[in-house]
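This report concerns only the one structure given below.
Note that one protein chain is taken out, while the other chains of the complex remain in position.
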Amino acid sequence: MPKRARTRHLNIPQRAIVLAVAAYLGLLLVLPLGAMGVRALAEGPGTLLASLAQREALEGLLLTLIVAAICVVFNGIFGIAGALVLTRHRFLGRRVLDALVDLPLAVSPVMTGLAFLLIFGRGGWLASSLDLLGLKVTFAVPGLILATLFVTFPFTLREVAYVLEELGTDEDQAATTLGASPWQTFWLVTLPNIRFGLGYGIVLTLARALGEFGAVLVVGGAISGRTQTATTFIYNALEERQEPAAYSMALVLALVSVALLVAIEWLKRRRGRE
Amino acid sequence: MSRPTEIADVRRGRLALRSGVLIYAAVLVVLPLGALVQHGLVDGLAGLWRAATAPVAAQAILLTLWTATLMAVVNAFMGTLTAWALVRYEFTGRGLLSALVDLPFAIPTLVTGVMLVILLGPQSPLGGWLTALGVPVIFAPLAIVVALLFITVPFVVRAVEPVLLEQDPAEEEAARTLGAGTWTVFWRVLLPPLLPAILSGTIRSFARALGELGSVIVVSGNIPYRTLTAPIHIFGEIESGQPGGAAAVSVVLLALALLLAFAARGIERISGVHHA
Partner (left out) sequence: MGIRIEGLTKRFGDFLAVNNFSVRVEPGELVAFLGPSGSGKSTILRIVAGLDTADTGAVYFNGAPAGHLHPSARGVGFVFQHYALFRHMTVEENIAFGLRVQGAGRQRQAERVAELLGLMGLQGLGHRYPSQLSGGQRQRVALARALAPAPKVLLLDEPFGAVDAKVREELRHWLRKLHDEVHVTSIFVTHDQEEAFSVADKVMVIHQGRLEQSGTPDEILDHPKTEFVARFIGEANVYEATVQGREAWVGPLRIPVPGLPDGTRVSIVIRLYDLKFWRDDGGHATVVRMSTLGDRVKVEAEIDGAGRILSQFPRRSSLLQGIEPGCRIHIEVTLSRAYASEAAAEGPADLAPRLRAA
């Protein structure tokens, strides 16, 4: 079907629509961002940096980064594997796996946290085994990792699956007939072909992991110096009426998000162009 | 890795891959949800009903539902309008506006809450002006609706865009040559194919809103019976050592969210919509 060309010269009603949309998005999205920027910088950039340079804040950021990195690696690998299985395997239960992948999106973060508490917390399913092994999951970093793995599970898988569907299997089959082993085919043909979809999924995973709050709050308890991520740092700071610290960290996260947004848009474009 | 020559070897490898993925999914997703459901139903459906209809819980659920509904209605309209402008018109800043639509996916919900508190809170100029006008926004249900609108901006827009892109200009032209006016063309030719996408996008935004915590917990003030939503209620129950009550309300919300996701999926499948 021929793609329509966009209307260039807009009449009055059309201009009104554009204005309405711009106003809506501007007021809803940009205004709050701007307000926070103004407020956070109101104390002066010096105070901003000072509150960020505090040990707690830096530890929070570091913990967030570590958890996010682990999620990217694990859900990246299993995302690719899962996408391959979903799109290229026929098996009993494929529909079930397909539905399973989307489940974390339907679950509220606080429910995620509760679920992991119920398994690993006091009186939970695995509580006794954990005690035996001397492992701590809840109110410790492993719990944060598990909870964040849960919430970021769908992203890479879905994006890679989408690209795999669009690509089809012709090139992979060609590689096979030319003598490539399954691993060679994957490494030399499939992987280069999915790189932009994969990148897009990874950035989405990063953004989600960075922003995770409810689940890590419940499972981790936001214990300063142990399980306090960047987001729970903000929450605790707000609770303790330390607004400047909270706002500074929020600004940092917002800026990182904008950077991720730029990456998202770029990758979307590259993925679409392939 | 040695090179397999027989189909049987490759089949075994594929089976291993499949099993690995299924185990990962089972442990990471099914196990936690299983624990949640089991705990929520520990007193049976009767216990579930009791926990969900307890006064604070019931009010929380109702508040969650009506704020999400209000948001969904606004979102359906504005989301469609936004998709319309982005796909059909060319104007300066169109690319920027399109990128902006994805912002809520990138920004932590807690940061969204903080931004809205700064913008609408009593200390801010806008907040002060609104209080003077007698319009309660911050720490009132309206703040919840605003927060929900922020985080769900992409849902309807990204659902409608691909359908608009696929529309054949020839259909429109045919309608015009047959004498239809602008409004008729829109109402009878262009809008009908969009309806499934608008519906599924709205349903998805509604489902997303049901579970929202980060932004709402900051802007609503968490006042029981007034601005305490279901997720915050669940959080409260956990904090006060009542995981049973929390699990019960969770199961109710989860069931609702799954139903909605199923409905949205069904609509998308029937109307053949592509992933955005």
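In order of appearance the chains are A and B, and numbering begins at 1 in each one.
As a convention for this text, a residue touches a chain if its C-beta (ideal position, glycine included) is under 8 Å from a C-beta of that chain, and two chains touch if they have at least 3 such contacts.
Not measured: the values here are computed from a predicted model.
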Subject >> Residue, one of A:A23, A:L49, A:L178 or A:L255, that touches the chain absent here >> reply: A:L178
**OP:** Name, in rising order, the residues on chain B that touch the hidden chain in the full complex.
**Re:** 3-10
Subject >> Hidden partner interface residues of chain A, rising order >> reply: 170-171, 173-181, 184, 188-189, 192-193, 274
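Heads up, the rule we're going with is that only the chains that are shown with their structure count from here on.
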Original post:
What whole-number Å value describes the gap between the mean CA coordinates of chain A and chain B?
Top reply: 16
**OP:** Enumerate the contact residues on chain A facing chain B in the complex.
**Re:** 1-4, 6-8, 10, 14, 17-18, 20-22, 24-25, 28-33, 35-36, 39, 78, 81-82, 84-85, 89, 91, 93, 97, 100-119, 124-125, 146, 149-150, 153, 158, 162, 181-183, 204, 207, 210-214, 217-218, 231, 234-235, 238, 246-247, 250, 253-254, 257-258, 260-262, 264-265
Subject >> In the complex with chain A, residue positions of chain B that touch it >> reply: 1, 3-4, 10, 13-14, 17-18, 20-22, 24-25, 28-33, 35-36, 39, 78, 81-82, 84-91, 93, 97-112, 114-116, 118-119, 124, 126, 146, 149-150, 153, 165-170, 207-208, 210-214, 217-218, 231-232, 234-235, 238, 243, 246-247, 250, 253-254, 257-258, 260-261, 265, 275
